[in-house]
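Yeah, one chain of the complex is gone here, protein chain that is, but the others are all in their spots.
As written, the chains take the letters A and B, and residue 1 is the first residue of each chain.
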Amino acid sequence: MAKFTAKPNELSKIDYTPPKTHWLETPVEIREHMFCHAAKPKDLETVGFPYGREWRPNDEDWKLPENWKTIIFEGMRSLLKKYRSFQVFMDICVRCGACADKCHFFLGSGDPKNMPVLRAELLRSVYRGNFTLAGKILKKLAGARKLTANVLKEWWYYFYQCTECRRCSVFCPYGIDQAEITMMGRELTNMLGLQIGWIAGPVANCYMKGNHLGLEPHTITSSMEFFLDDIETITGIKIEPTFNRKGAEILFVTPSGDLFANPGTYTAMGYLMLFHELGLDYTWSTYASEGGNFGFFTTNDMAKRLNSKIYAEAKRLGVKWILGGECGHMWRVVHQYMDTWNGPADFLEEPVSPITGTRFDNARATKMVHIAEFTADLIKNSKLKFDLSRNDHLNVTFHDSCNTSRGMGLLEEPRYVLKSVCNNFYEMPEDTIREKTFCCGSGAGLNASENMELRMRGGFPRANAAKYVHEKYGVNMCAAVCAIDRVALSTSFEYWVPGVAVCGLHELVGNALVMTGEKERTQDLRLEPLPGKEVAE
Amino acid sequence: MGSIVSLIAVIVLILIAYTGVKAANLHFLFGVVIPYAAVTVFLTGFIYRILKWASVPVPFRIPTTCGQQKSLPWIKQNKIENPSSPFWVVVRMALEVLVFRSLFRNLKTQLTDGSRLVYGEAKWLWLAGLAFHWSLLIVLIRHSRFIFDPVPSFLHILEQFDGFLQIGVPVLFVTGVVLLVSVTYLLIRRFFIPIVRYISLPADYFPLFLIIAIAITGIEMRYFTKTHIVGVKELVMGLLTFNPKTPEGIGWIFYVHIFLVSALFIYFPFSKLMHMGGVFMSPTRNMVNNSRVKRHVNPWNYPVDVHTYEDYENDFREKMKSAGIPVEKE
Partner (left out) sequence: MKIYNSGKVVIGLIIFIGLVTFPFFYNKGKAIAKPEPKIDTPAIMQLQDKKCVEPRDFMRAEHMRLLNDWRDSAVRDGKRIYVNSEGKQFTISLQNTCMHCHSNKKEFCDRCHSYVAVKPYCWGCHIEPKENKS
């Protein structure tokens, strides 16, 4: 495959005029740099997904099982009976078009099939043709079509061009949520082994090793050593976290990405410093070492299987409650799915902050608290001391993650924390934040490298808003409470708006946190000199 | 293309009623049989569709949250957009159903200067949609003069407001005009906004043309070639008291009007018009965002294979021990 080389000024020339031919008559064109590689058969086999095989998306022949249509129809029938959302959303769309220019992939590509309404129609047209009376009688007049191999390819191509961000759902007069439809579409593709490698790999890793990256227990502890050394360098304090420790009060779960890749690692350092300063009785787990859940991008069952580890580990270790780190889809899962799947968590206690005594009533059933909620409470109760000047070299903006905004409503907590730890905070334009926030462009398992054009196109609206504050206020740092954001936005900003770096909320907390017994800091968590502390050679 | 097919379909419907009454004298068929059939299909079809939706569970609590959650007591919750109790869900739904709250948020996103996205107000769809639905409702209520005897007094109050301009005789009802203008806008935007034209199906044009035809025949009968309205009421009352009759002297336009309305009623349960019932059943809007407070039960939740801690420790025991991580079995 040729390398993706398009320049930003070429990519931002976007034509929103739809093609001359009707979408039902415009066959899908599987374009390079817009899709991810197929899943490796062994990754599918590891978790028992069917039809693992060698195939390539741009091949003519996808080596589908003989009875693939029956599998799809049976699958649709079963999903329609399991999910009211699916059934209702198939039936009630009036195609008003309000969602059309709300999707970051449409805004970045101009491809009309990226309008949420059309992405849904790809599936709806087959639904109408096979499951509704009007469609069976009126056929094409009712917008119905037959299921063919090309239709399936089209599904696959576009359901893996949706990051399940739910922005369309905010604007839909009936709340139709393309994320739900994409999830159903991906369930269907999974029935035929049409998974992508970038999802299947992490899923298999997470299932066997406890985290997406496949970090084995000793690797987790040793990579943590690096952070601890860095923290010691910066603060002079040696931190000794514990792993799989029974009897700890709190189990801490966060996405594994933050243990491995910059700039997430700085966020992990922030957690370690905060917990140490608080003297928190907590433990990490190597078994439940993943907060995120790529299973969520495959099938409901897979998501549940991966998620089960969190409660199982909390029970085994006998902790009182669970604290969750910064992650987007992790929190959609924890907030809206975990208790339903793997609860009730009656072996845990209602979460109470051991430092402030605050009872987290909003998490009393699931018993898992978001770290932004936890930290905001600490700050409100004046339990932390900050030196804000250590973040003075940063002009910070905040990127709301899709899932925490639209699947939870965590909007003010992170802002409160941010404003408490840095002096220079600027919001991006109103229509691009909070519930109207834009996806980083690489969520829902699409942050591979072979689909870079797709990612850059999808990241365009967010980067565009960041560019606005970069130019207007000199913003040079974008905080995000999501591990995928931290990786994906770094790439996207490097492409679209060089000069804006990305960090986690708790990296800035760690920077500003005044720790007991620390030496005078001259470096931030990235080991870069603090303002005014540059070493004069 | 889709629009032409739909327009032809509506014209054919008009011709059927016209020739049926004018040439074949099928007054009883068009004035009695078809309206009865239409109400029956509408009612049973609608109930069937709702029950079909209701027979599917809502396995997960998936509200789309459009505002601040309820978390710490000192953080101001957006109770409407992120409701944490059934009462506020009712408020959220009421705003959604009565004033189209979500559509009000609509934005127009445009690419300017070659590389800058700008977001602007886009309230026309909301305004036209709201005007259309409300005027349609009021027009429908105004028809109560034909379906109640004695006519309830609220009708006079409604008519006083609706006819406040006191233009012409009979007095012009504003809602009739608003209905026609707004529905025409909804049609025209399907022609002229390229992406909306691209997504439009015959099933989108057909109800619009149908409603336009219904509105035009209705307006025609009230203001222009007047129908014999005492006869019309006799016919309707005959239907409602199951004592059907087709009085003389009712013009063909009335039969076209009632046939088109019947067509709309029959079409309703099979079409996207079911959004009328569906909006109440959308899980992203009608659920309380309290999933961490109260466990939501999935009726089809079943056990799945998991990779247990034991399996994990068996895979990595030695590595764990060498890294100083406690294990269950030495």
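The criterion applied here is as follows: a contact is a pair of C-beta atoms (placed from the backbone, for glycine too) under 8 Å apart; a residue touches a chain by one contact, two chains touch by 3 or more.
Because the structure is a prediction, the values reported are computed rather than measured.
The missing chain, though absent from the view, touches B when the full complex is examined.
Touch with the chain omitted from the figure is made, among B:79, B:189 or B:228, by B:228.
Residue-wise, the contact with the chain that is not shown comes from B:50, picked out of B:50, B:193 or B:323.
Considering B:12, B:99, B:147 or B:188, the position touching the chain not shown turns out to be B:147 (whole complex). Against the chain not displayed here, subunit B makes contact via residues 39, 42-43, 46-47, 50-51, 54-58, 144-151, 155-156, 159, 168-170, 226-230, 233-234, 237, 240-241, 247, 249, 277, 280, 299.
One rule holds for everything that comes next: only the chains that are shown with their structure count from here on.
Per-chain CA centroids place subunit A at a distance of 33 Å from subunit B.
Those residues of subunit B that touch subunit A in the shared complex are 1, 5, 49, 52-54, 56-62, 64-72, 74-76, 78, 81-82, 84, 96, 100, 102-103, 105-109, 111, 114-117, 119, 125, 129, 193-204, 270-272, 274-275, 278-279, 281-285, 289, 291-298, 300-301, 304-309, 312-313, 315-316, 319-320, 322-327. Those residues of subunit A whose C-beta lies close enough to touch subunit B in the complex are 8-9, 12-14, 16-18, 22-23, 48, 80-89, 91-98, 100-102, 107, 112, 115, 117-118, 121, 132-134, 141-143, 166, 169-177, 180, 207-210, 216-218, 221-222, 243-246, 286-287, 300-301, 304-305, 308-309, 312-313, 316, 334-337, 339-341, 343-344, 358, 360-366, 368, 373, 376-377, 380, 405-413, 416, 429, 431-432, 434-436, 460-461, 464-465, 468.
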